[in-house]
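Shown here: the complex without one of its protein chains, the others still in place.
Which chain is which? They are A, B and C, in the order written, and residues in each are numbered from 1.
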Amino acid sequence: MIDPVEFSIMVVGCFLSMCMFSTLYGKSSPLYALAEESYIGFATGLTIVMNLMYIYNTGVVGIQGGDWILIFGFILGIATLLRINPKYSYLSRLPIAITLGAQLGLSLRTQIYTGFIDQIKASIIPLFEGSAKTLIYNWTTFICVIFMLSFFLYTIEIKGPIKLSAKIGEYLMYASFGAIFAQTFMGRLGLFVGSIQNFTVPPWKKPILIACMAIVLVALIALDKLNLLEKLTPEE
Amino acid sequence: MKSRELSLIAMFLSFLVVFVPYFIDVPALDTFSTKLITITAITVSFTLLLAIHSQFKRGFDFVRRKPRGWIFKVYMMITIVLMLLFALGGLETGSYHWAMYAIITPLSSVNYGILAFYLASTCARAFKARNTKSILLILTGFIMLLYQAPFTGAFFDLGPIGIYLANTFGLAAGRMFLISVTVGAMVFGIRILLGQEPGVLGIRSEE
Amino acid sequence: MSLLKSFNSYDSRIVYLLLFLIVTIPLLSPMGLPISVSPSTVTYYDVIDALGPDDLVLVVLDTEFSGYMEIQSGIIASMRVMVERDAKMCVAVSHPEATGIPELVFAAIRETVEEHGYTYGEDYVILGYVFPNEAAVASAAQDWQGVIHKDFYGQSTEGTFLDQIHDWSDWTLISDYTTGIQSGSLINHFGLRGTPMIVNCIGVMISTQMPYLSTGIYQALLQSMRGGAELEYLTGHPGPGMTAMDAFTLGHYMLIVLIIIGNIGYFGTKENSRRNVE
Partner (left out) sequence: MSALFEIPGVIEGRALGLLLVVAIFVIVYYYLKSGKIPYVRRVAGLDAIEEAVGRSAEMGKPVMSTIGIDGFNYWTLSALTILEHVSRDCVKKGVRILVPTGGGDSSYIVRPVAEEIVKDAYTIEGNPEDYRPEDLPFLSGQQYAYTGGVVGILQRAKPGACIMVGGHHSEAMNIAETAVLVGAITITSGTYVSNVAVLACASDYILIGEESPAAGAYLSKDPAQRASIRCQDIYKGISIALIIVGTVVLTLGSDFFIQLLSS
C-alpha cells in the first residue's frame, strides 16, 4: 500500500518538475512560471526559517548559557536591517563595516596560503626524478602553469618571448577547457539523471512520471496552438 | 564626513582583531577575536532576512501595477508565508516536511539539471574543427567524454589518458585561476580597507 | 546534401528531446551496463575504510538539494562505511535546503544502522544548518563549545561525543560533500590548520577543487555521480549511483555522436559551398 502523503509528494513534485522542464520548449509559459514562483516562494521561506534557527541556536542559547557578549550580534544584526529604510540607513553602516572588516580578516589571513603560497609550493616539482609517468605529469603541469600564468600579465607590453609564451598559454588553456567542459557536462548530466531518478525509484512512481510528462507536453503544445502561452505568462 | 571615517576605523579595527591573532600569539586577543567571529556569523545571518523584504517589496509592486500575470506574485508571497507557518508546526513532520520534499527538493534539482541540456546543445553547435583552438578543445573534450562514460572502461582502458588530462591540463588551469583570483580578491580587499571602495559600505562617493 | 546541411545546423529542441529520452528510458528500464573503477575512488575508499570506533568524523553536507541528487550515491555509500566502521559521525549542513538530506540518507542505510546498533547521540548527531557563512565555520573551528549548543531537533548536544570537541584539532576527519558553498571556508579554517579532509564534489567543481588535492589539503577526491557509483561497487552495496550509470553512459555517448555528426555536417557543407564558389 502506498502511503498517501508520499503519493502526494510524488505527484506534486513530479508535475512541477515537468513544468520547469517546459522552459526547454523555447517559449515562456505559465507552467514554468508556476514552478518558478513555487520554488522561489518556498525556498525563500526555508532560508528565513533556517537563518532564524541559526540565530536562535547560536545566539539566544549562547546568551542563556552566560555568553552575554553575543548580544552584540543581535544589536548589529538588527541595525543592519535598517538599511532598507532610507531615513535610518546610516545606522546600518557601522555593523556593515564591522562585519566586513572581520570577513576580510578571515579571508586575507588564509587565502594567502590556500590560494598563493601552497599553490606555488605544489608547483615546485622535480623534472628529472621519478618514473616516466611522473615525469610526463610533472613536465606537463609545469609547462601549463607557467605559460598560462604568462597569458594573464596585463601591465607589460606583450612582445617577443612573452608574446609567444602568452600565445602558447592561450592554446594550452583551450586544451584544458575541452577537458573541463566534459567534467562540467558530467556534473550537469548527473544532476539531471538524479532529478529524474527521484521519480523512478521505487517502481510505483514510474507511471506517474510518464503521465506528468505527457500532461505537461500536451498542455504546452495546446496552449501554444491556441496562442495562449504569451497571454498567460507573467511579465517580468 | 564623520560617519564615513568612523565606519572605516571600525572596519580596520575589526579586521586587525581577526587578522593579527592568526599570526601573533596573544591569548587575550585570540579569545576576543573568536567572539567577534561568532558575532559576525550572527550578524550576517540577519542580513539574509533582507530576502523577505526584497521579495515582498517586489511582489507588492506588482500587485499595485497589476501587469499581466500579477496573480503569480501573489501566489509567491503566499507560499513564503505558508512556509513560515508550516515551520511553526515542527520541522520533522507534517506540512513543513511535505513542502520540503514535494516542492523545494525536486525543483532545486531540476533547476540546475536543465543546464545539461544547454551544454548538450552548445556541444552540438560549437564543437566543430574551425581553427587550432577549437581543434584542441574538441580533442580533449572528446577524449574526456569517452573516458567519463563508465561503460567505456569495460572495452578499452582510457583511464591513463583521461586521468592525465584531468590531473595536468585541468589541474593547471584550475591552479592558474586560483592564484590569479586570489591575488585579485586580496587586492580588492585591501582597497576596501584603505577606504577606496565606499560603495561597498553603502556610502556614496560624494560624501 | 540537405542531410549534411541539417547535420550542420538544426533546431536545438531536437537535442533537448533526444537527451531527455536517452536519460529517461534507461532509468525506466535499466540495462545494467558494466562499469570500471578509477584510482581516485580507490584512494577515497581507503581513507574511509581505515576509520575506527575512536574516530570522530565531521560530515558536512555542503550542497543545495540539486547537488544531493548528483552525489547522493557517494554520500550514502560513504556514510554506510562510516557506520560499518562504528566511527562517530556529526552531520553539519551549510545550505538551508540540505537540512532535508540527513533523513533521506539514514532512511537509505537504515538496515546497516540497525545491524550495527548505531545510536543517535552516542554514535551520531545531526546538527542542521550550523554553517551559514564563513564566520560561522571559522568560529566552529576555533571554539566549538562556544557556538554549537543544540542539534537539529532542538536537543542539547551536551552528554554526546561532541563534548570531546573543542576546536579543529579534535576531528579525525572532515568529509565534505560539496557544490562549493563553504568548501573554501572549511579549507581555510580546518584543512589549512591540519584537519584531514576528504571531499566528494559535483562534476562542475572538480577543476576548482583539484588544486587543493594536489597541495595535500584533501586526502582524496571523489568525483561526481560516477565516483559514487564506483564507491557503491567497491563497498558491495549497489544503490542509486549504479542504477543511474546506464543513463550516465548513454548521455555521454550522445554528446560524442553529436560532435561527430556536427563535424561531418560542417566539413560536408564547407566543401560544398567552396565548390559552389568555384
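Methods note: a contact is a pair of C-beta atoms (placed from the backbone, for glycine too) under 8 Å apart; a residue touches a chain by one contact, two chains touch by 3 or more.
What you see is a predicted model; the values in this text were computed from it and never measured.
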Touching the hidden chain in the complete assembly: which of B:7, B:79 or B:111 does that? B:111
Specify the residue from the set A:32, A:72, A:137 or A:192 that touches the hidden chain. A:32
Given A:146, A:168, A:210 or A:232, the residue that touches the chain left out of view is A:146
Which positions on chain C touch the chain that was left off? 12, 204-208
If the hidden chain were put back, which residues of chain B would touch it? 19, 22-25, 47-48, 50-51, 54-55, 58, 111-112, 114-115, 118-119, 121-123, 125-127, 137, 173-174, 177, 179-181, 183-188, 190-191, 194, 196-197, 199-200, 202
For chain A, which residues lie in contact with the unshown chain of the complex? 23, 26-28, 32, 36, 39-40, 44, 108-109, 112-113, 116-117, 119-121, 123-129, 142, 145-146, 149-158, 170, 173-174, 176-178, 180-181, 183-184, 187, 236
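The rule we apply is simple: only the chains that are shown with their structure count from here on.
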Which two chains have the most C-beta pairs in contact? A-B
Using only protein Cα atoms, the chain sitting most centrally is A
What chain lies farthest away from chain B once each centre is taken as the mean of the Cα atoms? C
For chain A and chain B, let me know how many angstrom lie between their CA-based centres, rounded off. 5
Hey, how far is the Cα centre of chain B from the one of chain C, in Å? 17
So which stretches of chain B touch two or more other chains? 35, 37-38, 40-41, 44-45, 48, 100-101, 104-105, 108-113, 116-117, 120, 123, 138, 141-142, 145, 148, 166-167, 170-171, 173, 175, 178
Which residues belonging to chain A are in contact with no fewer than two other chains? 21, 24, 43, 46-47, 49, 51, 54, 58, 62, 67, 99, 102-103, 106-107, 110-111, 114, 119, 122, 180, 183-186, 188-189, 191-192, 194-196, 198
Within their complex, state which residues of chain B touch chain C. 34-35, 37-38, 40-41, 44-45, 48, 91-92, 100-101, 104-105, 108-113, 116-117, 120-121, 123-125, 127-130, 138, 141-142, 145-146, 148-154, 157, 159, 163, 166-167, 170-171, 173-175, 177-178
Provide the residue numbers of chain A that touch chain B in the complex, in ascending order. 5, 8-10, 12-14, 16-17, 20-21, 23-24, 30, 33-35, 37-49, 51-52, 54-55, 58-59, 62, 67, 69-70, 72-74, 76-78, 80-81, 83-84, 89-90, 92-112, 114-116, 119-120, 122-123, 136-137, 140-141, 144-145, 148-149, 152, 170-186, 188-189, 191-192, 194-196, 198-199, 231-235
Using the touch rule from the top, collect the residues of chain B that touch chain A in their complex. 3, 6-8, 10-19, 22-23, 35-53, 55, 67-73, 75-84, 86-87, 98-117, 119-120, 123, 132-134, 136-145, 148, 164-173, 175-176, 178-183, 185-186, 189-190, 192-193, 200-203
